[in-house]
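Below is one structure; the comments refer to it alone.
As you look at this complex, bear in mind that one protein chain is not there, while each of the others sits in place.
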Amino acid sequence: MHTNGFESQIADINLHEWGRKEIKLAETEMPGNISMQFQQKLGLMALRTMFGPQKVLKGAKISGCLSVTLQTAVLIETLKELGAEIRWASCNNFSTHDHAAAALVHSKSANIFAWNGETTEEYWNCNQKIFEWPDCDGPDLLIDDGSDCTILIHNGIKYEQEFAKTGAFTNPDEFENREFEVMTKMIIKGLRECGDKWTKIGNRLIGIAEETTCGIHRLQKMSKRGELLVRAINVNDSVTKTKFDNMYGCRQSLIDGIMRATGIMISGKKVVICGYGDVGKGCAQIMRAFGARVVVTECDPICALQACLEGHEVKRLETVVREADIFITASGNRKVITTHHMEQMKNNVILGNIGSFDDEIDVDGIKKYPGIFKENIKPLVDRYKFPQGHSVIVLAEGTCFNMACANGNPSFVMSNSFANQVLAMIELWTSRNETKYEKGKIYVLPKKLDEMVARLHLHALDAELTELTQEQADYINCQVNGPYKSLSYRY
Amino acid sequence: MHTNGFESQIADINLHEWGRKEIKLAETEMPGNISMQFQQKLGLMALRTMFGPQKVLKGAKISGCLSVTLQTAVLIETLKELGAEIRWASCNNFSTHDHAAAALVHSKSANIFAWNGETTEEYWNCNQKIFEWPDCDGPDLLIDDGSDCTILIHNGIKYEQEFAKTGAFTNPDEFENREFEVMTKMIIKGLRECGDKWTKIGNRLIGIAEETTCGIHRLQKMSKRGELLVRAINVNDSVTKTKFDNMYGCRQSLIDGIMRATGIMISGKKVVICGYGDVGKGCAQIMRAFGARVVVTECDPICALQACLEGHEVKRLETVVREADIFITASGNRKVITTHHMEQMKNNVILGNIGSFDDEIDVDGIKKYPGIFKENIKPLVDRYKFPQGHSVIVLAEGTCFNMACANGNPSFVMSNSFANQVLAMIELWTSRNETKYEKGKIYVLPKKLDEMVARLHLHALDAELTELTQEQADYINCQVNGPYKSLSYRY
Amino acid sequence: MHTNGFESQIADINLHEWGRKEIKLAETEMPGNISMQFQQKLGLMALRTMFGPQKVLKGAKISGCLSVTLQTAVLIETLKELGAEIRWASCNNFSTHDHAAAALVHSKSANIFAWNGETTEEYWNCNQKIFEWPDCDGPDLLIDDGSDCTILIHNGIKYEQEFAKTGAFTNPDEFENREFEVMTKMIIKGLRECGDKWTKIGNRLIGIAEETTCGIHRLQKMSKRGELLVRAINVNDSVTKTKFDNMYGCRQSLIDGIMRATGIMISGKKVVICGYGDVGKGCAQIMRAFGARVVVTECDPICALQACLEGHEVKRLETVVREADIFITASGNRKVITTHHMEQMKNNVILGNIGSFDDEIDVDGIKKYPGIFKENIKPLVDRYKFPQGHSVIVLAEGTCFNMACANGNPSFVMSNSFANQVLAMIELWTSRNETKYEKGKIYVLPKKLDEMVARLHLHALDAELTELTQEQADYINCQVNGPYKSLSYRY
Partner (left out) sequence: MHTNGFESQIADINLHEWGRKEIKLAETEMPGNISMQFQQKLGLMALRTMFGPQKVLKGAKISGCLSVTLQTAVLIETLKELGAEIRWASCNNFSTHDHAAAALVHSKSANIFAWNGETTEEYWNCNQKIFEWPDCDGPDLLIDDGSDCTILIHNGIKYEQEFAKTGAFTNPDEFENREFEVMTKMIIKGLRECGDKWTKIGNRLIGIAEETTCGIHRLQKMSKRGELLVRAINVNDSVTKTKFDNMYGCRQSLIDGIMRATGIMISGKKVVICGYGDVGKGCAQIMRAFGARVVVTECDPICALQACLEGHEVKRLETVVREADIFITASGNRKVITTHHMEQMKNNVILGNIGSFDDEIDVDGIKKYPGIFKENIKPLVDRYKFPQGHSVIVLAEGTCFNMACANGNPSFVMSNSFANQVLAMIELWTSRNETKYEKGKIYVLPKKLDEMVARLHLHALDAELTELTQEQADYINCQVNGPYKSLSYRY
């Protein structure tokens, strides 16, 4: 589809004015309020001031696969301001803000291939689109979320090599996961048209930056096996991302999602949080603040002990499955809530995933459950009635309901995460001719940059930083201006 | 307007299926989950079981003026189930759930005169409609919120008497408040058609039940001056209403409203809560739980000391007006935030009212401010740009944004409030020929009923009540089955 | 005993210097810090400034029975400063601060009859001492805690009348409660010496002020039966007492007591709080803040629903007795934890009472339990080993361990309570020749005074009160300077 001669696929270009108004509001949050006194810029917007004039990303083609939200719009336009050209898709079928997409396309900030409510086929087609740069072999840089596009490229190359060697296609019927099945079919279909498309893309690609914990898990597996073909920057593990977005972002979007989808009173309810990582910690904390009775499930004894000492019950899901009213998965694992669990639940319990993929709750399993009856209450809220008589209410078909049923994490915290993304792009691009980062390896950003991101957000919250004297800095063995902590410091 | 021969004025009858699905969900919350083991019914729904068979309200015509929400729909259908006939309007221009209204009309549960987005004229017309029973002089009972309809009747009577005496109309131009101006004009217009309509309505009316703190304030003034013409039950001051709905209900709908309207990150923000009554207490508590820095304004030294000992800053608005990011009024008073305050605020601050009427924030004042520029961001979210250069964002035009921008208080807590409304209706109706309640006086429900309402909601939260031994009951001077506390006990 | 010709019975006069230093520290808390700028005095100390010069209590003989602590010392010396003469005993065998007592006696502020570790006999003798004013028939006013001394007077009179009528004594063997047995024996012994001592005391006594919830329960029973012979002011139900001392005072002294007595880690423990009144609310809140898993037991459905909506489990004691680590009674009732419960507890659980009397936990029952073995760990911490093999650790022999094992509620909050006591004394004394207060009836202080007490404590916490405009005051139907709320307002 083309809009005013600008390639894109979005829901409705007419939403662009509304989108622009809300992007402007998001901008105020993402730099925080601009200090009236000092005209000092803050946060993500500050990076435009710092790096915009010299156009540090000039010449860089960036593909992005990360929910097209109001917040992401500010990220995209920041990259644009720094000189990059951009193609973008969403990493989640239901997370696109259509008015944000419209505004981006209308102002020709980026070619967008995303709309709310994509089918799985459409989802992978959009992902493919962001690699199809006119007159070139692909992007220089990739921003990924959950490593979907990284896997797409790597699988593409694998099939191309296999086909070049054997002249045959692997049978996609053997994939149990529907996501992979659809992706593979798309790759194979493409293979018939062009035999080295993904190989060329892989060759050109300098590096990627990954946003999430589960994406990092996938990258680490690939790196360990020697299969990772590019440089990778682990944005997720910047402290200013993982300890902020995951914890403070999710605790707000969790509540937002629950309330918009169900309107249920949280006070007094028994809520099970599966997983007590940063996301789970935020969820448990805020659920309790609302007066829920929280139960945590965990496999890691250290995280479990943290949950205990914060006062949460730590139980196996089996122990509490009959008592709880709300179940939230935040485990980063799969099949954490099975249909066997659901068989034992109370009537009208609510199941929502805020973790990684849509298989934390076995939604596929529900759909195939013999005798199940599905009733759609409203968009993204389904009630499944079991033949035993009770029902469970599933949010957003098991995808992250904080994105799908609400607006995802709020702008201010995303400004932290996305400032790291911008810095990662700058690092990869400016060092492209150096040996600083090696192919096949995964890096975190230097602590100095991590601290810079934090620093850019403090003024908006009226915070004043204490300055160390030289004597004090010497005493704790750091520079007066940081970095202040060792790499192993846990915050 | 008639729908299938059923008188009503609503937005769209076609929303009825969606409304019915969500009402059914609300019902699960309002009785809580039905105990699978004991088939015991709970909450508001339990009252249908307890009082439905004997139709205790048979013959009663009830007019209601209280937001037509999913929750109110359950209240209305409970009253219907108990035998009453019902006409209903909303107490707030923006709070009607149109699909709930549609479902009620479709199933002919009540004649509804309410839609989301009424003008002030439409609002008062709807209020008038609920008194216009076919073939009769008005309702037997009135459920009111904010005393709007009570004042309508009393003013109607006053004008009728005045006109009968003097043959002239008071000039409505002298009303500074637009609400009263519109109401008065409507009354006067009606006077020309029928000179004793409101007098007849007042004569028939047995009693009213009032839902809110500010409604009670108005009633008390009328009662003190000897102007109150009917019996009144103060539902607001049932413990199971005021200490639950106001505190636990509002703390959830506050967050819901803020997030839907603005999506702002609450963590780290400085938030001013004007008023530290039950509503303010809930707001301050949850804002802090989300990591806001809370400042409370209060005139009452006892409430102020409570705020202090909970760890909130207590300051005059003048002291913090330049620093805060979000201002919430919960004072039950008027002109708490003036344009003079707004002149000094930071750019893009958010102003929202969760208290009583739309004059807690002086929205009228903003509109008249010389050189002000209004931009509508999205429905019910307006940015007013001051000529000085900064803007303020006003939610829901100063009406309760937790109702207007979100869905109001959640079902479970409304079940407590509305169970009290049902009991008030039963009390007034069944004692109509007795001297139990006197005209012109205001009563709270007996503590025994208050405790019953609480009892009906406990099982849904897995709570077990301790039973006193006779010896223990004697020792603390109560009955084994309650009531347990003196009337002055503060909970 | 006489110290420098000053009648008293205390532990050790030599502690007076230490006591004086700590009283001075308490004074800084009780007015809060004196504002350096305005030299404005606050809190209890402010009453000295307000009422000291005119000596409003000149001529009043006041007997007091309320723990002789550092805080009470400030109360006593405030009464002294206002012109009163004072005799004082403690209301708890283990709560006297011996150094505070020493300082009071050394400076001849009051005749003190109290030391830490009184036997039951000594306790009642001390109580009797405060009524034995030289050359007179007793006090004019009484400050009481738990109504012990009020009951002493009334029982004294009853026995005197009975003896005058019948010439015989009731047999004290029939009293099941040891407290009453010892008191009765003491009265009867006194009867043999003087037949109308208590009658004379009763005749002279103008009125009493009672400090606690359970004392009020006793007074109400007496008043209801027409047995109460004097005017009573219910200080407990001043908002600035019951909503502050009970809630904020106890939540701090609870933790203080637990930590000093046991040093146990609270995080992660399962803690049962028996009773969810103001004291229980404070206990549950702070236990959870420390990371305990809180379970509440309650008989009142309204309080139980409050506990639920705050997120606490509400269960019968039977349900959780096997799982909990710490049990705190705050019920105001008796035999809440029985030996039957203890038989089922885990090993080394901790039992402490912060409620009313020492029979909330059935300590008498433990002592008589067949085969029990008692080991004293340290003063006021006993381990009782059951023949079944497990042990329970009982704090302070079942008396209020927050008083006995720690220092009771902190000065600042006691300043609120005691300011009410001072105002009660002034009310009773200055109206002694009027009909304002009737014999046999119980009064709370006017709301205006309640608000004044709060006002006196705000400046110390940097709080600023908002001032109403006349328009606002009219609107909510109050005076600009208060009182702001109706009598039924619950705060």
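Letters A, B and C mark the chains as written, and numbering starts fresh at 1 in each.
Keep this in mind: a residue touches a chain if its C-beta (ideal position, glycine included) is under 8 Å from a C-beta of that chain, and two chains touch if they have at least 3 such contacts.
These numbers were taken from a predicted model, which means no experiment stands behind them.
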One chain isn't shown here. Among A:243, A:367, A:385 or A:441, which residue touches it?
A:243
Going by the contact rule already stated, which one of A:221, A:322 or A:374 would touch the omitted chain in the full complex?
A:221
Of the candidates A:297, A:329, A:391 or A:411, the residue in contact with the absent chain is A:297
Residue in contact with the excluded chain [from B:310, B:382 or B:464]
B:310
Where the complex has a chain not shown, which of B:156, B:268, B:282 or B:355 is the residue touching it?
B:268
Footprint of the hidden chain on chain C, which residues?
18, 21-22, 25-26, 28-29, 33-34, 36, 70, 248-249, 251-252, 255-256, 259-260, 262-270, 286, 289-291, 323, 325, 346-348, 375, 377-378, 406-407, 410-413, 460-462
For chain B, which residues reach the chain that was dropped from this view?
267-268, 288, 290-294, 308-313
Tell me which stretches of chain A touch the chain missing from the display.
217, 220-221, 224, 237, 239-240, 242-244, 248, 278, 297-309, 313-317, 319, 332-336, 413, 416, 444, 450-452, 454-455, 457-458, 461-469, 471-472, 475-477, 482, 484-488, 490-491
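The rule we apply is simple: only the chains that are shown with their structure count from here on.
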Between chain C and chain A, distance of the C-alpha-averaged centres to the nearest whole Å
57
Separation of the C-alpha centres, chain A versus chain B, in whole Å, is 40
Two or more other chains are touched by the chain A residues 267-268, 290-291
